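Below is one structure. I have some questions about it.
Of the protein chains in this complex, one is absent; all others appear in place.
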Amino acid sequence: MTAPSEDIPVTEVSADPGTPRLAVENLRIVMAPRRGRPETDVVDQVSFTVQPGHVLGLVGESGSGKTTVALALLGLVKRGLAIGGGKVLIDGQDILALSEHELQKLRGKTVAYVPQDPGSALNPVLKVGTQLHEVFAIHGGDAERLTQVMAEAGLEDPGPILASYPHQLSGGQQQRVALAMAFACRPRLIVLDEPTTGLDVTTQRRVLDTVRGLCRTYQVAAVYISHDLAVVAEIADHVAVMYSGRLIEIGAAGELFGSPAHPYTRGLMRAIPSLELSHQLLGMAGSPPRPGNRPAGCSFRPRCEFAIAECELREPEAVVVSDTGHAARCVRATEVAALSGTALLARERTVPPAQEPVLTISDVSVSYTTKRVLRDISLDVGARKAVAIVGTSGSGKTTLARCVVGLHQDWTGTITFGGKELLPGVRGRTRDQLRKIQFVAQNPYGSLNPRQTVGQIIGQPLAHFTKLPGKEHDRRVADALISVALRESFASRYPDELSGGERQRVALARALVVDPELLVCDEITSALDVSVQAAIVELLLRLQAERGLALLFITHNLPLVRSIADDVTVISAGEICERGPVAQVLTAPSHSYTRQLLADVPSIGPE
Amino acid sequence: MAIVTTTATPETARELTPRKPHPMRDMLIKRGLIGILTLVLVSILVFAATQTLPGNAASAVLLNTATPQRLHALEQQLGLNRPAVEQYWTWLTGVLHGNFGKSLANGQPVSTLVGGRILNSLVLVVLAGVIGTLIGVGLGVLAAARRDSVFDHVLSVVSLAVTALPEFVVAVVLVIFFAAVVVHWFPAVSVFVPGTAPWSNPRELVLPVATLVIVIVPYVFRMMRASMVDALESDYVQMARLKGVPRWRILLVHALPNAIAPTIQVIGLSFLYLAGGVVVVEYMFNYPGLGQALVSAVSDRDIPQIQAIVLVLAAFYIAVNILTDVISLAVSPRRRLPRS
Partner (left out) sequence: MARRSEAIAVLGRAVRTPRGATGLVIAGLVVLVAVIGPAVAPYSTTQFVTSPFARASSVAWLGGDVLGRDVLSRTLDGGWELLAMAAVATALGVAVGAALGVMAAYYGGLWDSVIMRAVDVILAFPQLVFALLLVSILGPKIWLIVLAVAISHAPQVARVTRAAALDITERDFVKAMQILGIPGRRIIRKDVLPNLTSVLMVEIGLRLTYSMLVIAGLSFLGFGLQPPAASWGLMINENRVGLIAQPWGVLMPAILIALFTIGVNTFTDSVARASLGVGGRATEPDAELALVAREVS
């Protein structure tokens, strides 16, 4: 039975009981108090435990508070925030009660941190060796161990690496250096903050294996923060889900993913694309509340399909749904958990009849002075078809998109569109060609002019290609907004008032308002949360079907390809490795690179 | 095992240039050449401005005592009736040999007049530059370390105010306080003769140097503080904190070396600013340097002297620019050593 003062019971996972390595009790972090403003919390009532040698995955989308919790595990709060209450107990000792001086002794030795972006977390003006030796210099321990520690982290030949500056190493090497720094003093707890974001899938797989191995070997407790549930599924024993600063579900990984007990978790699971099956991706309407703006009662209620009257009355307590300690903050948790699976809806893909391809790329090559970026690329995009181009960063896929669209001019080869040849660069192309090929870029924060309203942004291409009288022009703009599921009133808003997902919708509306025939999308959802991504992707597919668009979709995300594309082309280092229908390439790949990619993709999968 | 990037295939690696780049050497050469080019362009500009503009130099010199004969005679003397390009060439070759012609004011060779003063001005600039930089950097680091404290706020407000003051106002205030009205510690005017070493009478250097120091310290301070704050907010400093690095080490070993790079630019700019500030300060304190000579030369319309001084200043400017760029590169490993 749970004691009345605790919200979530201490999870006993391993056979031998004992003090958990890490125990967080009712952690509360607030915005630094100021005169006249009531205390606003950023994180509240967060409690969980982790045993030695085990990994707890802490998941949440942006704004959920997971990074704030991660830093608090080392006793650190960012400027403008303060600890409002609660305890962080490491082997029974509350580190939040320690002085700054004592904390400093603790950090790096007892508790270690692995950063999200090692490129910016390593000091650019100090050699890697200096930064690694520093840990020993401060906490004791001999440098002899350094070589051993580096080998454990997967850095075989330490000499050249120690003598380099961080920018001279690759992303994967940098992350391994960060791992070595973290494990150097054999900490008792390690906090990993999205350490594989930005790494390609293969490197990510290797880093995850290393982390898991080191944790088991040295019986280190680990907290692994991520927004990527698939990655967490691969590495975590237990999972805790955060939403709007609260811990809304916790449980063993297999159980939580198999039968989620909170509607939000359930919603997340349905938004994640699967490598094996093309299913409808379901987003969740609305967005998480900001600190200080929480609705009465449960924070998720406005977006919840299971909401009942009781949900508005008070914030729900934890409800235990199984005897392994799986619990969720939802009054209907037991019902939700009992629902079988996550009810994924398989997608009906009607294969469009084979027609003349809308776009044909033949033997296109691009090279800069010293490097070959693309070599002899050939592929077609059929009418009404969605073709995905997959590759890691640096593979050349973005350059290819830019060639098609006219942003990049130095290429050789032929590109034909609608039967006619496309000249490189925008200057040589006809108005018709310019109108029929439209482009949406990755970064939702750079692609809209901050000085114009949404209506003006969407109206600009419309005014350029058509000369419509004012009323009709406005009507077309309004229609474009509605088609991307935004209200007409958005036309008078400015980009800085919109969220990332809303901005991408505006970018889509801008591309579609002129009735193109081919839409080129360059990683348009990579910067978005998974539930937002789901909504945008479904919108895109619906629009494609309605308007008979051909789609050229650039991405590095293989499961997304399964959900969205008819055909896929795999590119590595500027060359095509494999090409063909999605079902074939992803199920029975013929190229070794594709096989490697597929093997390295993390998946949630049935346990 | 060589450091291999994850995306390099054997084919791509072969196509990369095999030579190891030398950014430092390349930059020195490139900047040096551009510097020389700029200097040549400046000399053309100076020459054109002084000798070929309307109302030609001769009539400017003679002003209302110009009679046609005297005008003609002076033109002959200055060689103004020869084609412009030829005049320029004569002048340029002379300059390269150290011959700047004769002063129109007192007939002496310009090179001796100007040469003696270069050292005096240089002493002012170097002293003020070094002292100002040390004070500015020190205060900047302290202010950033105690961000948002009273100390920080006061310094920020004061430096904002002082930046805006013209040099002659600062000089006047200093003179009022330390030389003329409040106390009489230092002389308001220098009396030493050009040709003697400026450090022979240090008391005369104090006020001029102090003026210049006060003028540049706010710039260096604000830049240092801003870039220190930037460094202290960075991911790598947060990482250092999370490693348990003690505060003093974070400040001096982690943050400062990163913060110094943008500040080098500002320090260089301060030295350049001093080259201009020296003009007013020398005039104010009657200090026998290039600035004072320039002012008199302009009053007297002494073309050769003006040309010489401006060229010397331009050369100083270009040299400082090159030095700044070189030092900047030296403290940025990211630019100095590109990815292998």
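Should a chain be cited, it is by its letter among A and B, assigned in written order, with residues numbered from 1 in that chain.
Going forward, contacts are C-beta pairs under 8 Å (C-beta built on N, C-alpha and C of every residue); 3 or more make two chains touch, one makes a residue touch a chain.
These figures come from a predicted structure and were not determined experimentally.
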So which of B:Val110, B:Leu251, B:Ala297 or B:Leu329 would be touching the chain we can't see? B:Ala297
Sole touch to the unshown chain from A:Thr19, A:Gln280 or A:Gln460: residue A:Gln460
Among the options B:Ile118, B:Ile131, B:Val172 or B:Val253, the absent chain makes contact with B:Val172
Across the whole complex, the chain not displayed is touched by chain B residues 34, 38-39, 41-42, 45-46, 49-50, 53, 55, 57, 60, 160-161, 163-169, 172-173, 175-176, 180-181, 188, 219, 222-223, 225-227, 229-230, 233, 262, 265-266, 269-270, 272-273, 275-277, 279-280, 283-284, 294-295, 297-299, 301, 303, 306, 310, 313-314, 317-318
Residues of chain A in contact with the chain that isn't shown? 405-407, 426-427, 429, 431, 434-435, 438-439, 441, 443, 446-453, 455-457, 460-461, 464-465, 491-492, 494, 496, 507, 510
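Note that in this section only the chains that are shown with their structure count from here on.
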Between chain A and chain B, what is the separation of their C-alpha centroids in Å? 50
State the interface residues of chain A toward chain B in the complex, per the touch definition above. 71, 74, 76, 79, 104-109, 112-113, 115, 117, 120-126, 134-135, 138-139, 156-157, 160-161, 164-165, 167-173, 181, 200, 202-203, 370-372, 392-395, 573-574
Touching chain A in the complex, chain B uses residues 1-9, 11-12, 15-17, 233-236, 238-247, 253-254, 257-258, 331-334, 337, 339-340
